[in-house]
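Here the complex is missing one protein chain, while the rest keep their positions.
Chain lettering (A, B and C) follows the sequence in which the chains are written, and residue indices restart at 1 in each chain.
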Amino acid sequence: MARAIVNVPATARRGDVIEIRTLIAHPMETGYRVAADGQRVARDLVRRFTCRYNGEVVFAAELFPATAANPYLVFCTVAVDSGTLAFTWEGDRGFAQTETVAIRVT
Amino acid sequence: MNDRIDPADRSRRRLLALAAGAGAWLAVRPARAAPDDLAAAIRMYAGGADVRGGGVTLDVPELVDNGNSVPVTVDVDSPMTAADHVAAIAIFNERNPERDVARYTLGPRAGRARVSTRMRLATSQTIVAVARMSDGSYRSHAVDVVVVLAACIEGDV
Amino acid sequence: MSRVAAGARVLALVAATVVLAASPACVQSDARRPGSATMSPQTRAMQRDDAQNPAMLWVADGEALWSRAAGPAGRACADCHGDARASMRGVAARHPAYDEASRRPVDLGQRIAACRQRHQQAGPLAPESHERLALEAYVALQSRGMAVAPPADPRLDAHRERGRALFHQRIGQLDLACAQCHDANAGKRLGGSTIPEAHPTGYPIYRLEWQSAGSLQRRLRGCMGGVRAEVPPYDAPDLVDLALHLASRAAGMIVDAPGVRP
Partner (left out) sequence: MAGAPAFAQPSVVPVTVVGDAIPASLTGVPGDAARGRAIVTSRRSGLCLLCHAGPFPEERFQGTLGPDLRGVGARLSAAQLRLRVVDGRRLNPATTMPAYHRVDGLARVGNAWRGKPLLDAQAVEDVVALLATLTD
(Lines give C-alpha, C1' and ligand atoms only; values in the text may rest on other atoms or scores of the structure.)
Protein backbone atom coordinates (compact mmCIF):
# COMPACT_ATOMS: atom_id res chain seq x y z
CA MET A 1 0.00 0.00 0.00
CA ALA A 2 2.16 2.79 -1.25
CA ARG A 3 0.96 6.17 -0.16
CA ALA A 4 2.09 9.69 -0.69
CA ILE A 5 0.98 13.01 0.71
CA VAL A 6 1.65 16.06 -1.40
CA ASN A 7 1.00 19.63 -0.29
CA VAL A 8 0.68 22.17 -3.07
CA PRO A 9 -1.28 25.43 -2.90
CA ALA A 10 -4.47 25.01 -4.93
CA THR A 11 -4.13 28.48 -6.38
CA ALA A 12 -1.27 30.87 -6.93
CA ARG A 13 -0.55 34.09 -8.76
CA ARG A 14 1.59 33.91 -11.84
CA GLY A 15 5.22 34.40 -10.87
CA ASP A 16 4.75 33.41 -7.26
CA VAL A 17 7.30 31.06 -5.77
CA ILE A 18 5.28 28.24 -4.26
CA GLU A 19 6.50 25.68 -1.76
CA ILE A 20 5.78 21.99 -2.39
CA ARG A 21 5.97 19.43 0.38
CA THR A 22 5.96 15.70 -0.27
CA LEU A 23 5.93 12.67 1.96
CA ILE A 24 5.91 9.07 0.72
CA ALA A 25 5.65 5.80 2.61
CA HIS A 26 8.80 3.79 2.00
CA PRO A 27 11.16 1.96 4.37
CA MET A 28 14.33 3.18 2.61
CA GLU A 29 15.99 -0.08 3.56
CA THR A 30 19.68 0.75 3.49
CA GLY A 31 21.16 -2.65 2.70
CA TYR A 32 23.42 -2.28 5.74
CA ARG A 33 20.95 -3.45 8.33
CA VAL A 34 21.21 -6.93 9.82
CA ALA A 35 17.99 -8.64 10.85
CA ALA A 36 17.50 -10.62 14.04
CA ASP A 37 18.40 -13.83 12.18
CA GLY A 38 21.81 -12.42 11.29
CA GLN A 39 20.96 -12.00 7.62
CA ARG A 40 21.63 -8.72 5.88
CA VAL A 41 18.36 -7.06 4.85
CA ALA A 42 18.45 -6.39 1.12
CA ARG A 43 18.64 -2.80 -0.05
CA ASP A 44 15.30 -1.30 -1.03
CA LEU A 45 15.42 2.40 -1.76
CA VAL A 46 13.54 5.12 -3.51
CA ARG A 47 16.29 6.16 -5.90
CA ARG A 48 14.82 9.02 -7.80
CA PHE A 49 12.19 11.70 -7.43
CA THR A 50 10.96 13.94 -10.24
CA CYS A 51 8.53 16.85 -10.28
CA ARG A 52 7.04 17.78 -13.64
CA TYR A 53 5.05 20.95 -14.11
CA ASN A 54 2.81 20.60 -17.17
CA GLY A 55 5.25 17.98 -18.39
CA GLU A 56 8.44 19.90 -17.83
CA VAL A 57 10.88 18.69 -15.18
CA VAL A 58 11.28 21.50 -12.67
CA PHE A 59 12.95 19.59 -9.86
CA ALA A 60 14.59 16.19 -9.44
CA ALA A 61 16.38 14.31 -6.69
CA GLU A 62 18.63 11.30 -6.31
CA LEU A 63 18.24 9.61 -2.95
CA PHE A 64 20.74 7.47 -1.06
CA PRO A 65 20.50 5.22 2.03
CA ALA A 66 21.11 8.23 4.30
CA THR A 67 17.75 9.66 3.32
CA ALA A 68 15.38 8.84 6.19
CA ALA A 69 12.57 6.28 5.93
CA ASN A 70 9.31 7.67 4.56
CA PRO A 71 11.14 10.32 2.54
CA TYR A 72 10.11 13.91 3.09
CA LEU A 73 11.07 16.50 0.53
CA VAL A 74 10.31 20.20 0.32
CA PHE A 75 11.26 22.39 -2.61
CA CYS A 76 10.02 25.43 -4.51
CA THR A 77 8.80 26.19 -7.98
CA VAL A 78 7.49 29.25 -9.78
CA ALA A 79 3.78 29.23 -10.59
CA VAL A 80 3.72 29.79 -14.34
CA ASP A 81 0.45 28.38 -15.67
CA SER A 82 -2.61 26.54 -14.52
CA GLY A 83 -2.25 22.81 -15.03
CA THR A 84 -0.87 19.82 -13.20
CA LEU A 85 2.13 19.04 -11.10
CA ALA A 86 3.16 15.40 -11.39
CA PHE A 87 5.37 13.79 -8.76
CA THR A 88 7.11 10.52 -9.47
CA TRP A 89 9.08 8.33 -7.09
CA GLU A 90 11.06 5.43 -8.54
CA GLY A 91 13.22 2.88 -6.81
CA ASP A 92 14.39 -0.66 -6.22
CA ARG A 93 12.19 -3.71 -6.85
CA GLY A 94 10.32 -1.80 -9.53
CA PHE A 95 8.96 0.77 -7.11
CA ALA A 96 7.17 3.51 -9.04
CA GLN A 97 4.48 5.85 -7.91
CA THR A 98 3.06 9.00 -9.40
CA GLU A 99 0.78 11.57 -7.82
CA THR A 100 -0.69 14.47 -9.72
CA VAL A 101 -2.08 17.67 -8.29
CA ALA A 102 -3.93 20.43 -10.09
CA ILE A 103 -2.94 24.04 -9.66
CA ARG A 104 -4.84 27.14 -10.77
CA VAL A 105 -2.68 30.12 -11.62
CA THR A 106 -4.27 33.54 -11.92
CA MET B 1 28.09 25.91 15.92
CA ASN B 2 28.53 22.99 18.26
CA ASP B 3 31.85 22.10 19.74
CA ARG B 4 34.19 19.84 17.89
CA ILE B 5 34.56 16.29 19.01
CA ASP B 6 37.91 14.68 18.56
CA PRO B 7 37.99 11.79 16.08
CA ALA B 8 38.93 9.16 18.64
CA ASP B 9 35.97 10.19 20.74
CA ARG B 10 33.74 9.98 17.71
CA SER B 11 34.81 6.57 16.57
CA ARG B 12 34.52 5.27 20.10
CA ARG B 13 31.03 6.60 20.38
CA ARG B 14 30.20 5.16 17.02
CA LEU B 15 31.22 1.75 18.27
CA LEU B 16 29.11 2.29 21.35
CA ALA B 17 26.23 3.18 19.14
CA LEU B 18 26.66 -0.03 17.22
CA ALA B 19 27.01 -2.06 20.37
CA ALA B 20 23.83 -0.56 21.71
CA GLY B 21 21.97 -1.38 18.55
CA ALA B 22 21.23 2.31 18.09
CA GLY B 23 21.46 3.08 14.42
CA ALA B 24 21.61 -0.62 13.65
CA TRP B 25 20.81 0.24 10.06
CA LEU B 26 24.46 0.81 9.24
CA ALA B 27 26.25 -1.86 11.20
CA VAL B 28 28.70 -3.04 8.58
CA ARG B 29 31.45 -0.67 7.65
CA PRO B 30 34.30 -0.31 10.13
CA ALA B 31 35.24 3.09 11.49
CA ARG B 32 37.96 4.71 9.42
CA ALA B 33 39.48 8.04 8.54
CA ALA B 34 36.12 9.33 7.39
CA PRO B 35 37.03 13.03 6.98
CA ASP B 36 39.24 12.08 4.03
CA ASP B 37 36.39 10.14 2.47
CA LEU B 38 34.14 13.14 2.87
CA ALA B 39 36.64 15.50 1.25
CA ALA B 40 37.16 13.03 -1.59
CA ALA B 41 33.42 12.68 -2.18
CA ILE B 42 33.02 16.45 -2.38
CA ARG B 43 36.06 16.80 -4.68
CA MET B 44 34.58 14.20 -6.99
CA TYR B 45 31.20 15.91 -7.00
CA ALA B 46 32.83 19.24 -7.86
CA GLY B 47 34.97 17.64 -10.55
CA GLY B 48 38.07 19.12 -8.98
CA ALA B 49 36.76 22.69 -8.99
CA ASP B 50 37.28 24.91 -5.97
CA VAL B 51 34.53 24.62 -3.37
CA ARG B 52 34.21 27.85 -1.39
CA GLY B 53 32.31 28.77 1.70
CA GLY B 54 29.64 31.46 1.76
CA GLY B 55 26.27 31.82 0.14
CA VAL B 56 25.01 28.45 1.34
CA THR B 57 23.18 27.85 4.60
CA LEU B 58 22.83 24.31 5.88
CA ASP B 59 20.25 24.36 8.63
CA VAL B 60 20.41 21.22 10.76
CA PRO B 61 19.88 20.91 14.52
CA GLU B 62 23.18 20.73 16.37
CA LEU B 63 21.76 18.20 18.80
CA VAL B 64 19.27 15.64 17.53
CA ASP B 65 16.94 13.36 19.46
CA ASN B 66 17.37 10.44 17.13
CA GLY B 67 19.67 9.87 14.20
CA ASN B 68 17.05 8.03 12.20
CA SER B 69 15.35 11.20 11.05
CA VAL B 70 17.17 14.50 11.16
CA PRO B 71 15.56 17.49 9.47
CA VAL B 72 17.89 19.40 7.15
CA THR B 73 17.31 22.48 5.00
CA VAL B 74 19.73 23.88 2.46
CA ASP B 75 19.22 27.46 1.37
CA VAL B 76 21.43 29.04 -1.31
CA ASP B 77 21.69 32.75 -2.06
CA SER B 78 20.82 33.15 -5.71
CA PRO B 79 18.54 35.31 -7.85
CA MET B 80 17.50 32.09 -9.62
CA THR B 81 17.41 33.69 -13.06
CA ALA B 82 18.25 31.99 -16.33
CA ALA B 83 21.63 33.67 -16.26
CA ASP B 84 22.42 33.15 -12.59
CA HIS B 85 20.96 30.27 -10.67
CA VAL B 86 21.69 27.21 -8.62
CA ALA B 87 21.89 24.15 -10.85
CA ALA B 88 22.27 21.49 -8.18
CA ILE B 89 22.54 20.93 -4.45
CA ALA B 90 24.09 17.90 -2.79
CA ILE B 91 24.27 16.86 0.83
CA PHE B 92 27.18 14.77 2.11
CA ASN B 93 27.97 13.22 5.45
CA GLU B 94 31.14 12.16 7.17
CA ARG B 95 30.41 8.95 9.06
CA ASN B 96 27.54 7.02 7.55
CA PRO B 97 28.41 3.96 5.46
CA GLU B 98 28.12 6.09 2.29
CA ARG B 99 29.04 9.75 1.88
CA ASP B 100 26.00 10.76 -0.21
CA VAL B 101 22.71 11.76 1.38
CA ALA B 102 20.87 13.21 -1.61
CA ARG B 103 21.53 15.16 -4.82
CA TYR B 104 19.01 17.65 -6.14
CA THR B 105 18.72 19.10 -9.62
CA LEU B 106 17.06 22.47 -9.91
CA GLY B 107 17.10 25.56 -12.05
CA PRO B 108 15.51 28.93 -12.62
CA ARG B 109 12.05 27.33 -12.58
CA ALA B 110 12.56 26.66 -8.85
CA GLY B 111 12.32 30.35 -8.08
CA ARG B 112 14.10 29.80 -4.81
CA ALA B 113 17.10 27.57 -4.12
CA ARG B 114 15.87 25.91 -0.98
CA VAL B 115 15.44 22.20 -0.27
CA SER B 116 14.41 20.41 2.93
CA THR B 117 14.54 16.72 3.72
CA ARG B 118 15.18 14.35 6.60
CA MET B 119 18.37 12.35 6.81
CA ARG B 120 19.88 9.54 8.80
CA LEU B 121 22.93 10.07 10.96
CA ALA B 122 24.76 7.00 12.23
CA THR B 123 26.54 9.06 14.86
CA SER B 124 27.75 12.55 15.65
CA GLN B 125 29.51 13.89 12.58
CA THR B 126 29.95 16.66 10.05
CA ILE B 127 27.35 17.32 7.37
CA VAL B 128 28.19 19.32 4.26
CA ALA B 129 25.87 20.95 1.73
CA VAL B 130 27.38 21.80 -1.66
CA ALA B 131 25.71 23.96 -4.31
CA ARG B 132 26.68 23.96 -7.98
CA MET B 133 26.03 27.39 -9.48
CA SER B 134 25.08 27.98 -13.11
CA ASP B 135 28.53 29.46 -13.79
CA GLY B 136 30.14 26.16 -12.77
CA SER B 137 31.40 27.38 -9.40
CA TYR B 138 30.76 25.53 -6.14
CA ARG B 139 29.88 26.75 -2.68
CA SER B 140 29.44 24.84 0.54
CA HIS B 141 28.54 24.96 4.21
CA ALA B 142 29.52 22.39 6.85
CA VAL B 143 27.84 21.83 10.21
CA ASP B 144 28.71 19.47 13.04
CA VAL B 145 25.83 17.53 14.51
CA VAL B 146 25.68 15.68 17.82
CA VAL B 147 23.39 12.66 17.86
CA VAL B 148 21.90 11.56 21.15
CA LEU B 149 22.22 7.81 21.45
CA ALA B 150 19.02 5.99 22.14
CA ALA B 151 18.93 4.95 25.76
CA CYS B 152 19.33 1.21 25.49
CA ILE B 153 17.51 0.51 28.72
CA GLU B 154 14.60 0.33 26.36
CA GLY B 155 14.81 -2.58 23.99
CA ASP B 156 12.48 -3.15 21.10
CA VAL B 157 10.90 -6.55 20.81
CA MET C 1 -14.49 3.84 47.23
CA SER C 2 -17.24 5.77 49.01
CA ARG C 3 -20.85 5.04 48.25
CA VAL C 4 -21.27 8.52 46.84
CA ALA C 5 -18.43 7.95 44.44
CA ALA C 6 -19.80 4.55 43.45
CA GLY C 7 -23.17 6.10 42.79
CA ALA C 8 -21.55 8.77 40.74
CA ARG C 9 -19.87 6.11 38.67
CA VAL C 10 -23.12 4.34 37.92
CA LEU C 11 -24.56 7.64 36.76
CA ALA C 12 -21.49 8.17 34.71
CA LEU C 13 -21.93 4.77 33.12
CA VAL C 14 -25.44 5.74 32.14
CA ALA C 15 -24.23 9.00 30.74
CA ALA C 16 -21.29 7.15 29.19
CA THR C 17 -19.38 10.32 28.72
CA VAL C 18 -18.55 11.54 32.20
CA VAL C 19 -14.85 11.33 32.72
CA LEU C 20 -12.68 10.26 35.59
CA ALA C 21 -11.12 13.67 35.45
CA ALA C 22 -14.05 14.72 37.57
CA SER C 23 -12.88 12.57 40.45
CA PRO C 24 -10.46 14.30 42.83
CA ALA C 25 -7.68 11.74 42.34
CA CYS C 26 -7.30 12.77 38.75
CA VAL C 27 -7.56 16.51 39.04
CA GLN C 28 -3.89 17.31 38.87
CA SER C 29 -4.24 20.71 37.36
CA ASP C 30 -1.91 20.57 35.93
CA ALA C 31 1.77 20.06 36.15
CA ARG C 32 1.51 17.07 33.85
CA ARG C 33 3.44 17.32 30.65
CA PRO C 34 2.81 15.33 27.50
CA GLY C 35 5.68 13.48 25.86
CA SER C 36 5.90 16.15 23.21
CA ALA C 37 6.96 18.70 25.84
CA THR C 38 10.31 17.01 26.33
CA MET C 39 11.14 16.61 22.64
CA SER C 40 13.45 18.73 20.56
CA PRO C 41 11.85 21.65 18.67
CA GLN C 42 12.40 19.76 15.41
CA THR C 43 10.54 16.68 16.56
CA ARG C 44 7.76 18.84 17.96
CA ALA C 45 7.48 20.60 14.61
CA MET C 46 7.26 17.22 12.91
CA GLN C 47 4.28 16.35 15.08
CA ARG C 48 2.55 19.69 14.88
CA ASP C 49 2.60 20.02 11.11
CA ASP C 50 0.56 17.37 9.32
CA ALA C 51 2.54 17.91 6.15
CA GLN C 52 5.66 16.84 8.04
CA ASN C 53 4.16 14.21 10.31
CA PRO C 54 4.95 10.77 8.86
CA ALA C 55 2.09 9.25 10.88
CA MET C 56 -0.26 11.03 8.49
CA LEU C 57 0.72 8.38 5.93
CA TRP C 58 -0.98 5.83 8.17
CA VAL C 59 -3.92 8.17 8.68
CA ALA C 60 -4.31 8.46 4.91
CA ASP C 61 -4.46 4.69 4.57
CA GLY C 62 -6.85 4.44 7.48
CA GLU C 63 -9.14 6.92 5.83
CA ALA C 64 -9.14 4.86 2.65
CA LEU C 65 -9.76 1.64 4.57
CA TRP C 66 -12.64 3.23 6.47
CA SER C 67 -14.82 3.24 3.40
CA ARG C 68 -13.47 0.12 1.71
CA ALA C 69 -15.73 -2.93 1.95
CA ALA C 70 -14.03 -5.91 3.52
CA GLY C 71 -14.92 -9.54 4.19
CA PRO C 72 -17.82 -11.69 3.00
CA ALA C 73 -20.23 -9.21 4.56
CA GLY C 74 -19.06 -6.75 1.95
CA ARG C 75 -19.33 -3.96 4.44
CA ALA C 76 -17.07 -1.05 5.19
CA CYS C 77 -16.64 0.72 8.51
CA ALA C 78 -18.45 3.66 6.94
CA ASP C 79 -21.54 1.55 6.17
CA CYS C 80 -22.31 1.35 9.88
CA HIS C 81 -20.44 4.30 11.33
CA GLY C 82 -20.86 6.86 8.57
CA ASP C 83 -18.45 9.72 8.50
CA ALA C 84 -15.68 8.98 10.97
CA ARG C 85 -15.10 12.67 11.50
CA ALA C 86 -18.42 12.76 13.33
CA SER C 87 -18.99 9.22 14.56
CA MET C 88 -15.47 8.56 15.79
CA ARG C 89 -15.06 11.91 17.52
CA GLY C 90 -13.88 11.20 21.06
CA VAL C 91 -13.70 7.44 20.66
CA ALA C 92 -9.93 7.21 21.05
CA ALA C 93 -10.11 9.49 24.09
CA ARG C 94 -12.42 6.94 25.76
CA HIS C 95 -10.26 3.84 25.16
CA PRO C 96 -9.39 1.38 26.57
CA ALA C 97 -13.05 0.63 27.22
CA TYR C 98 -15.13 -2.35 28.25
CA ASP C 99 -16.02 -4.80 25.49
CA GLU C 100 -19.33 -6.53 26.10
CA ALA C 101 -18.60 -9.51 23.88
CA SER C 102 -15.24 -10.48 25.34
CA ARG C 103 -16.14 -9.14 28.79
CA ARG C 104 -12.79 -7.47 29.00
CA PRO C 105 -11.31 -4.05 28.50
CA VAL C 106 -9.94 -3.55 25.00
CA ASP C 107 -7.78 -0.85 23.57
CA LEU C 108 -8.69 1.01 20.41
CA GLY C 109 -6.70 -1.28 18.15
CA GLN C 110 -8.36 -4.36 19.62
CA ARG C 111 -11.78 -2.73 19.29
CA ILE C 112 -11.17 -2.06 15.62
CA ALA C 113 -9.90 -5.59 15.05
CA ALA C 114 -12.90 -7.09 16.86
CA CYS C 115 -15.38 -4.91 14.99
CA ARG C 116 -13.86 -5.98 11.74
CA GLN C 117 -14.23 -9.66 12.59
CA ARG C 118 -17.69 -9.45 14.11
CA HIS C 119 -19.40 -7.11 11.72
CA GLN C 120 -17.45 -7.38 8.51
CA GLN C 121 -16.50 -11.02 8.97
CA ALA C 122 -13.16 -10.01 7.56
CA GLY C 123 -9.87 -11.68 8.40
CA PRO C 124 -8.16 -10.79 11.65
CA LEU C 125 -6.24 -7.55 11.86
CA ALA C 126 -3.05 -8.64 13.57
CA PRO C 127 -1.55 -6.42 16.25
CA GLU C 128 0.91 -3.92 14.72
CA SER C 129 -0.31 -4.84 11.24
CA HIS C 130 -0.30 -1.94 8.86
CA GLU C 131 -4.08 -2.00 8.49
CA ARG C 132 -4.77 -2.04 12.21
CA LEU C 133 -2.37 0.83 12.83
CA ALA C 134 -3.77 2.76 9.88
CA LEU C 135 -7.35 2.49 11.07
CA GLU C 136 -6.31 3.21 14.64
CA ALA C 137 -4.42 6.30 13.52
CA TYR C 138 -7.37 7.52 11.49
CA VAL C 139 -9.81 6.98 14.35
CA ALA C 140 -7.40 8.49 16.89
CA LEU C 141 -7.05 11.60 14.76
CA GLN C 142 -10.77 12.25 15.25
CA SER C 143 -10.12 12.79 18.97
CA ARG C 144 -7.31 15.26 18.44
CA GLY C 145 -7.71 18.25 20.73
CA MET C 146 -10.15 16.47 23.05
CA ALA C 147 -9.46 15.56 26.65
CA VAL C 148 -8.47 12.02 27.55
CA ALA C 149 -11.70 10.70 29.05
CA PRO C 150 -11.44 7.21 30.53
CA PRO C 151 -14.92 5.74 30.94
CA ALA C 152 -16.14 5.62 34.52
CA ASP C 153 -17.30 2.06 34.01
CA PRO C 154 -17.11 0.02 37.23
CA ARG C 155 -16.47 -3.10 35.20
CA LEU C 156 -13.08 -1.56 34.39
CA ASP C 157 -12.14 -0.81 37.97
CA ALA C 158 -10.46 -4.09 38.80
CA HIS C 159 -8.50 -3.98 35.56
CA ARG C 160 -7.49 -0.41 36.11
CA GLU C 161 -6.36 -1.26 39.62
CA ARG C 162 -4.39 -4.19 38.28
CA GLY C 163 -2.77 -1.86 35.76
CA ARG C 164 -1.87 0.51 38.54
CA ALA C 165 -0.26 -2.34 40.47
CA LEU C 166 1.69 -3.43 37.39
CA PHE C 167 2.87 0.15 36.91
CA HIS C 168 4.34 0.10 40.40
CA GLN C 169 5.71 -3.44 40.36
CA ARG C 170 9.47 -3.74 40.01
CA ILE C 171 10.19 -6.20 37.23
CA GLY C 172 13.00 -7.72 35.24
CA GLN C 173 16.69 -8.21 35.85
CA LEU C 174 16.99 -4.42 36.23
CA ASP C 175 14.31 -4.58 38.92
CA LEU C 176 12.60 -1.39 37.79
CA ALA C 177 8.96 -0.39 37.95
CA CYS C 178 7.41 1.91 35.35
CA ALA C 179 6.73 4.33 38.19
CA GLN C 180 10.36 4.59 39.20
CA CYS C 181 11.30 6.21 35.93
CA HIS C 182 8.07 7.78 34.75
CA ASP C 183 6.72 9.07 38.08
CA ALA C 184 9.67 9.52 40.40
CA ASN C 185 12.30 10.47 37.84
CA ALA C 186 10.37 11.97 34.95
CA GLY C 187 12.16 14.97 33.53
CA LYS C 188 15.57 13.64 34.49
CA ARG C 189 17.96 12.34 31.92
CA LEU C 190 18.45 8.66 31.19
CA GLY C 191 21.68 8.82 29.21
CA GLY C 192 20.93 11.51 26.65
CA SER C 193 17.16 11.10 26.75
CA THR C 194 14.73 13.01 28.93
CA ILE C 195 12.38 10.61 30.71
CA PRO C 196 8.79 11.46 29.79
CA GLU C 197 5.88 11.22 32.20
CA ALA C 198 4.34 8.37 30.19
CA HIS C 199 1.07 9.95 29.19
CA PRO C 200 -0.32 8.08 26.19
CA THR C 201 -1.95 11.07 24.52
CA GLY C 202 -0.53 10.57 21.04
CA TYR C 203 -0.97 6.91 20.11
CA PRO C 204 -0.47 5.47 17.64
CA ILE C 205 2.81 7.36 17.37
CA TYR C 206 5.39 7.62 14.62
CA ARG C 207 8.58 6.81 16.46
CA LEU C 208 11.82 7.93 14.88
CA GLU C 209 13.54 5.00 16.57
CA TRP C 210 11.10 2.59 14.89
CA GLN C 211 11.02 4.49 11.59
CA SER C 212 7.40 3.51 11.62
CA ALA C 213 4.09 4.02 13.36
CA GLY C 214 3.42 1.82 16.35
CA SER C 215 0.98 1.25 19.16
CA LEU C 216 1.15 1.88 22.89
CA GLN C 217 1.41 -1.88 23.26
CA ARG C 218 4.61 -1.86 21.25
CA ARG C 219 5.97 0.94 23.39
CA LEU C 220 5.12 -0.88 26.63
CA ARG C 221 6.68 -4.08 25.38
CA GLY C 222 9.81 -2.15 24.46
CA CYS C 223 10.18 -0.83 27.98
CA MET C 224 9.58 -4.27 29.47
CA GLY C 225 12.23 -5.80 27.24
CA GLY C 226 14.52 -2.96 28.18
CA VAL C 227 14.41 -3.75 31.88
CA ARG C 228 14.99 -7.38 30.88
CA ALA C 229 11.58 -8.55 32.00
CA GLU C 230 9.22 -11.08 30.45
CA VAL C 231 7.43 -9.42 27.58
CA PRO C 232 3.72 -10.26 27.32
CA PRO C 233 2.39 -11.10 23.85
CA TYR C 234 0.45 -8.43 21.97
CA ASP C 235 -3.11 -7.96 23.23
CA ALA C 236 -2.25 -9.63 26.56
CA PRO C 237 -4.39 -8.41 29.47
CA ASP C 238 -1.33 -6.95 31.21
CA LEU C 239 -0.81 -4.49 28.38
CA VAL C 240 -4.43 -3.39 28.26
CA ASP C 241 -4.64 -3.07 32.04
CA LEU C 242 -1.51 -0.92 32.01
CA ALA C 243 -3.04 1.20 29.26
CA LEU C 244 -6.14 1.67 31.42
CA HIS C 245 -4.03 2.92 34.29
CA LEU C 246 -2.07 5.22 32.00
CA ALA C 247 -5.30 6.63 30.59
CA SER C 248 -6.57 7.40 34.08
CA ARG C 249 -3.25 9.12 34.90
CA ALA C 250 -3.66 11.16 31.73
CA ALA C 251 -7.35 11.94 32.19
CA GLY C 252 -8.08 15.47 31.08
CA MET C 253 -4.89 15.84 29.06
CA ILE C 254 -5.27 16.73 25.42
CA VAL C 255 -5.14 14.02 22.76
CA ASP C 256 -2.43 14.92 20.25
CA ALA C 257 -2.58 11.80 18.09
CA PRO C 258 -0.97 10.80 15.90
CA GLY C 259 2.14 11.81 17.78
CA VAL C 260 5.78 11.82 16.78
CA ARG C 261 8.34 10.69 19.34
CA PRO C 262 12.10 10.17 19.21
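Going forward, a contact is a pair of C-beta atoms (placed from the backbone, for glycine too) under 8 Å apart; a residue touches a chain by one contact, two chains touch by 3 or more.
Given the structure is predicted, the values throughout are model-derived calculations rather than measurements.
Colleague: Please identify which of the visible chains the hidden chain touches across the whole complex.
Modeller: Among the chains that are shown, those touched by the missing chain are B, C.
Colleague: Give the residue, chosen from C:106, C:152 or C:229, that touches the chain omitted from the document.
Modeller: Residue touching the absent chain, from the options given: C:229.
Colleague: Which one, C:37, C:69 or C:190, makes contact with the chain that was left out?
Modeller: Only one listed residue reaches the unshown chain, and that is C:190.
Colleague: Kindly state which of the options C:49, C:83 or C:175 is in contact with the chain not pictured.
Modeller: C:175
Colleague: Spell out, residue by residue, where the missing chain touches chain B.
Modeller: Touch set of chain B with respect to the missing chain: 5, 9, 12-13, 16, 19-20, 146, 148-149, 151-153.
Colleague: So that we can see where the missing chain sits, which residues of chain C does it touch?
Modeller: 169-176, 180-181, 184-185, 188-193, 195, 225, 228-231
Criterion: only the chains that are shown with their structure count from here on.
Colleague: Could you see whether B-C or A-B has the larger number of C-beta contact pairs?
Modeller: A-B
Colleague: Rounded to a whole Å, what is the gap between the Cα centroids of chain A and chain C?
Modeller: 32
Colleague: Can you work out the whole-Å distance between the CA centroids of chain B and chain C?
Modeller: 37
Colleague: I'd like to verify one number: the distance from the centre of chain A to the centre of chain B, where each centre is the average of its C-alpha atoms, in whole angstrom.
Modeller: 20
Colleague: Residues of chain B touching 2+ other chains?
Modeller: 68-70
Colleague: Which residues does chain A have that touch at least 2 chains other than itself?
Modeller: Chain A, residues with two or more chain partners: 68-69, 72.
Colleague: Contact residues on chain B for chain C in the complex?
Modeller: Of all residues in chain B, those touching chain C are 61, 63-66, 68-71, 148-157.
Colleague: Which of the residues in chain A come into contact with chain B in the complex?
Modeller: Per the touch definition, chain A meets chain B at residues 17-18, 30, 32-34, 40, 53, 56-69, 71-78, 80.
Colleague: Which part of chain B faces chain A closely enough to touch in the complex?
Modeller: Interface residues on the chain B side: 24-29, 68-70, 73, 93, 96-98, 100-112, 114-121.
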